[in-house]
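Below is a structure I'd like to ask you about.
Of the protein chains in this complex, all but one are displayed in their positions.
Chain lettering (A, B and C) follows the sequence in which the chains are written, and residue indices restart at 1 in each chain.
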Amino acid sequence: MSEIADPSLAPTGETKIAWAADRAPVMATMRDRLRTTGDVEGRRIAVVLPIEPKTALLARILAESGAEVSITSPPSMVHDDVAAALSAGGVEVLARRNMSTDDEQRYHGMLLDRRPEVIVDDRADLITLAHTSRTEALDDLIGATEQTTSGIEVLTRLDAEGTLRVPVIAGNDARCKHLFDNRYGSGQSVIAAVLDRTNLLMAGANVVVVGYGWVGRGVARVAAGMGARVTVTEVDPVAALEAHHDGFEVATVLDACGSAEFVITCSGVHGALSPEAIDRCPDGVVLANAAGIDDEFSVPDLAARASTQRRVRPEVDEYEMPDGRSVFVVGGGHCVNLSAGEGHPVEIMDLSFAVQGLAAAHLARHGGEMTPGLHALPTSIDDQIARDKLAALGISIDGRGRQRET
Amino acid sequence: MSEIADPSLAPTGETKIAWAADRAPVMATMRDRLRTTGDVEGRRIAVVLPIEPKTALLARILAESGAEVSITSPPSMVHDDVAAALSAGGVEVLARRNMSTDDEQRYHGMLLDRRPEVIVDDRADLITLAHTSRTEALDDLIGATEQTTSGIEVLTRLDAEGTLRVPVIAGNDARCKHLFDNRYGSGQSVIAAVLDRTNLLMAGANVVVVGYGWVGRGVARVAAGMGARVTVTEVDPVAALEAHHDGFEVATVLDACGSAEFVITCSGVHGALSPEAIDRCPDGVVLANAAGIDDEFSVPDLAARASTQRRVRPEVDEYEMPDGRSVFVVGGGHCVNLSAGEGHPVEIMDLSFAVQGLAAAHLARHGGEMTPGLHALPTSIDDQIARDKLAALGISIDGRGRQRET
Amino acid sequence: MSEIADPSLAPTGETKIAWAADRAPVMATMRDRLRTTGDVEGRRIAVVLPIEPKTALLARILAESGAEVSITSPPSMVHDDVAAALSAGGVEVLARRNMSTDDEQRYHGMLLDRRPEVIVDDRADLITLAHTSRTEALDDLIGATEQTTSGIEVLTRLDAEGTLRVPVIAGNDARCKHLFDNRYGSGQSVIAAVLDRTNLLMAGANVVVVGYGWVGRGVARVAAGMGARVTVTEVDPVAALEAHHDGFEVATVLDACGSAEFVITCSGVHGALSPEAIDRCPDGVVLANAAGIDDEFSVPDLAARASTQRRVRPEVDEYEMPDGRSVFVVGGGHCVNLSAGEGHPVEIMDLSFAVQGLAAAHLARHGGEMTPGLHALPTSIDDQIARDKLAALGISIDGRGRQRET
Partner (left out) sequence: MSEIADPSLAPTGETKIAWAADRAPVMATMRDRLRTTGDVEGRRIAVVLPIEPKTALLARILAESGAEVSITSPPSMVHDDVAAALSAGGVEVLARRNMSTDDEQRYHGMLLDRRPEVIVDDRADLITLAHTSRTEALDDLIGATEQTTSGIEVLTRLDAEGTLRVPVIAGNDARCKHLFDNRYGSGQSVIAAVLDRTNLLMAGANVVVVGYGWVGRGVARVAAGMGARVTVTEVDPVAALEAHHDGFEVATVLDACGSAEFVITCSGVHGALSPEAIDRCPDGVVLANAAGIDDEFSVPDLAARASTQRRVRPEVDEYEMPDGRSVFVVGGGHCVNLSAGEGHPVEIMDLSFAVQGLAAAHLARHGGEMTPGLHALPTSIDDQIARDKLAALGISIDGRGRQRET
């Protein structure tokens, strides 16, 4: 049974989900396929994902295809109205916007109590739990799929150690996921969330992008496309060199922060933006985190060191430091496009969640034949998603054979 | 005495104004200058502008410099909390978010009842009124300054006819206004408002930009910078040719609309996007108006022709047409960055309102010596604003003399 | 009778002119018009322009339309094969690649000896001569048209002084000229010439653009489009502020040169890049001049101060300075796209020379009715050129009336 903030919010949530559904042709095709194949029919599926309209659509499609779906979310990333609509439609929802870390733990436990056969995970939290204090959950578990870069890092380590006892699909690493979601999705939605919340100007601004992975590339490109002067920081020398050739300034975090007006963390590394670096930033700097993990910079540390702290605009907090500088944080240091916005654009999540849904279906049908450990999404599924999207866009491309023959 | 929605909203409004004030160094310098020169000391100034944090700051600075300031706003563009804070600070505010057109007319009349010596106008509404049914207001009026492109069009016609009886400064045509506000300001804030309200994706989208003036150029550039494929429509052959060389598709409105996912009107021309053109748009098209006038496309006509109409998201209305297509309108067809967003970024309005404030001060001191008719802002004031902004940014440039001498 | 380097080069030159002619639809339309109207029939026209395939096409079309055409060129900008082909086709050509400054003066004199009725001028050289030491030339002169920004500066001064004794059309200021030629034409051809001659990389390079007029904007945009990090220097505070908002670094020339890998002068100001600034540049800096005047930086001064000087690649000279730094100059400090390349792209000059040709025809027919002094090209001619180009591109646009009616 669901635990949500307010069931009466369902109509608003329903409208939001409908908006997404109308713009998600690839997931619509997936629904048709799943209903035809019956791959998830009767399967118990546990989902951990931010609860917003697009994730709701994924959960709902799985349910409509015959699966028993339970879902929870990382804290700070729940739209209560969407949760209400999803629950009303027959999905078990365990999440509230203002839930505590204790709630989060408890809901994770409850999800495993349902003895899921397939897990759709975020940051590998549930998979880790099932491999540590809740190993009995492994008895029924066929496999799992993981959505985030940071989750993949955890799973790669577990895989190298030989710890994984079920097949796990690196959903994030599917081309139809990370090339689009992390790059175009984060690129647009992170910048839009920061600008919407602050009403500040990107043209001419000094923007520091910490990390030049797919998220960082997307954020840097959109910022530059709006006229910002972007400085990139990287620890990988080749990626740093790419940033240089892409026309960006490249520097250490400490040097870059010296003239930063915005700092956007995109590295997936805890503490990538250190307190020392924040102290280098000029008065008025705006900080936001674009990554899948919460502590690229430490808001608790900032709060502890600040003389005063106050909310100056919705989702914007000012920390006045003892030296008189003000540091502004958008979205509480959580992934800003979700905590201070509505997440990735619909069309992007149409791809990402087709990856997750079809990965879950693949595990439901073929997981038993797969070896434990980390697996790539089969190329044929990845390609099919891209072909479905191209078809929805009305774009034709050449066949591989055609060119080779001529 | 003010007529506002709710005085108790003042603290929220105050926080918003403070946010803007901290990021408006050029207006801060202006305040210091006006206080020193006393140019507006004791002057009655009537202001018509959307009431949001940055306009509030202008009104407040004029008041703090000794002027008696009364302000109203076009409908749909009032932040009630900002209105409350402004009123609490001693400015007479006549505006509410939900005021009717009748209210608007009444407030315009009340502003002229105050017998202003200087008018800061928007769309030339108040100036026109003072030259038609309320000519007694001309007795005390020293001069006026106008903020918008569409207002300048009206005033140019009046000036050509010899109708204007006071000096009017074409504030919009100051380089520090239109080159920045119309281009970078609209460019960012229009696209951000549309994306924020719809959660849709710009990368890969077909975006039609109607009109390639400064607003259209800004909107086209930002959209392209986010990965959109932009088609421009123009009536001026040279501007059309520029758009072509800037890498955009150029077409008639009817042809462009045939594959549009977004249509953004930026032309300043009534009916630039005709019902016939809207009927060419594919199902699901999103319409928004970026211009200073309200009826670049006719929402009443759309509503009259639609089978059903409903609000699908905040500030997004769906019109289902008899042929089954849905047309979505963001921000009610009003200038979208104000009706569905917070207006131009702070830093941009710092320039625009320094233009208006210094134009008002120039009129207060020198208006009596100026001939009736349309005047440019003196170049020295325009340049000084740019120099103040460069100084605030910490940017040094060469002197004109230095280069010539070498 | 022509004075050229080598008449036997005509076939090569003819092929070059044919290449341009095939890609110049606007000039083709102009030829048809001039033949129909007879506007230049029997008129004596003197032309001063760099002699390359596109200028040759203009001269030839004027001749084919019945004019008696004599042409010379600024030094260093003559393609001897094109000169030969042009001469073979009945135009009097007075120019050789290696002509001296004395030759240049002599040819200017000879052009005036022909008693031209219309002058198509470059840098206002011939117009100035006709108003100073050769005033008898004014007896037959109906009017003149001027091609360059720097020429317009001279003419504006003469006009303000009341010195001009014939009508002069500011051809450069036609929208179809400066918006395209100075921006897109220079933008591409200057960068391409520098890269072709040096084989160096633009991606990641520090490029200093001196001057942010139309030429500077074009050069900055193309450089940035190839991945360069561009720093702009300006003396106009508003233009400097635009460059800042366009995403470029803005600094004084001295500061900008401190980290320059390329410095490209685009200001139209003598000595814009001073010896002191050149001395700030790092070892290996590459200098090029994109402007219509020759001495934005002084090559003679550089040569005088250098320890050694040598040609290291075609059109690239190394100056080794006493402090050990090497400074490289592309194209001898002359306008680099002409001195080290083939000039503006064909399609651009199709517009520019339609402006000059139609300005000349307008003067031939209506010059007698025009007042002495500087005139704009009639808007109707400017618009018609744009319409002819759009038609050649197959682009339709809306009529002005159509939008207003709806």
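To be clear about the criterion, a residue touches a chain if its C-beta (ideal position, glycine included) is under 8 Å from a C-beta of that chain, and two chains touch if they have at least 3 such contacts.
Keep in mind it's a predicted model, so treat the numbers as computed, not measured.
*Asks:* Which residue among A:T36, A:T101 or A:S396 touches the omitted chain?
*Replies:* Going through A:T36, A:T101 or A:S396 one by one, A:S396 is the residue touching the chain not shown.
*Asks:* Quick one: say which of A:G162, A:P237, A:P300 or A:G324 touches the chain that got left out.
*Replies:* A:P237
*Asks:* Just name the one of C:P11, C:G42 or C:G284 that touches the chain not displayed here.
*Replies:* Only one listed residue reaches the unshown chain, and that is C:G284.
*Asks:* When the complex is taken as a whole, what residues of chain A touch the one chain not shown?
*Replies:* Interface residues of chain A facing the absent chain: 175-176, 179-180, 183-184, 233-238, 240-242, 244-245, 250-253, 255, 267, 269-272, 274-276, 382-383, 386-387, 389-390, 393, 395-400, 402-406.
*Asks:* If the missing chain were put back, which residues of chain C would it touch?
*Replies:* 15-16, 18-20, 22-23, 53, 184-185, 187-188, 192, 195-196, 199-204, 222, 224-227, 284, 312-313, 341-343, 345-348, 393
*Asks:* Hey, which chain B residues sit against the chain that's not shown?
*Replies:* Touch set of chain B with respect to the missing chain: 203-204, 224, 227-229, 244-249.
Keep this in mind: only the chains that are shown with their structure count from here on.
*Asks:* Taking CA centroids for every chain, report which one is farthest away from chain C.
*Replies:* The chain lying farthest from chain C is A.
*Asks:* For the homomeric pair chain B and chain C, should the interface be classed as same or different, according to whether the shared residue numbers exceed half of all numbers used?
*Replies:* same
*Asks:* Please compute the C-alpha centroid of chain A, do the same for chain C, then give the distance between them in whole Å.
*Replies:* 53
*Asks:* What is the distance, in whole Å, between the centres of chain A and chain B, each centre taken as the mean of its C-alpha atoms?
*Replies:* Roughly 37 Å, centre to centre.
*Asks:* Can you compute the centre-to-centre distance for chain B and chain C, using the mean CA position of each chain? Integer Å is fine.
*Replies:* A distance of 39 Å separates the two centres.
*Asks:* When you check chain C against every other chain, which residues touch at least two of them?
*Replies:* Residue numbers touching two or more other chains: 244-245.
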